[in-house]
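Heads up, one of the protein chains got dropped from this complex, but the rest are sitting where they should.
After this line comes subunit A, so read on.
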Amino acid sequence: MKILIADDSKVMRQIVTRTLRQAGFSGHDLVEAVDGADAFSKVQSEEPDLVLSDWNMPNMTGIELLDRLRASGSTVNFGFVTSEGSPEMRERAANSGALFLIAKPFTPEAFREALEPVLD
């Protein structure tokens, strides 16, 4: 499967990549996007099976990305990996069609729990 990791922080993209491996999701094809606008473009060009997106990014936020994807007809699996895990954020994410929201700092177990239903 192909996973698109969207985060404006290179450090966090590497941590997400490492955590995917630690959670047992090695062997998937990983693609990176540096902000929401880049991610929107790469969903079209790369056709990932899952998008793991930060919320707070320049150019296009994660929630704007998700809303724009759904408005364009994309049904790609989408989950947030963000520092903000309040009930309001989780509700807003779910209302826009996100499958899950993983709050930072996260563990490999949190990744396994959220991603297993999508990737297995």
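Just so it is clear, a contact is a pair of C-beta atoms (placed from the backbone, for glycine too) under 8 Å apart; a residue touches a chain by one contact, two chains touch by 3 or more; residues count from 1.
Here, contacts and distances are computed from a predicted model.
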According to its UniProt record, the missing chain among "Chemotaxis protein CheX", "Iron(III) transport system permease protein", "Holin-like protein" or "Chromate transporter" is "Chemotaxis protein CheX"
Given A:Met12, A:Met60 or A:Val118, the residue that touches the chain left out of view is A:Met12
Touch rule applied to subunit A and the missing chain gives residues 8-12, 14-15, 18, 56-58, 82-86, 88-89, 103-107
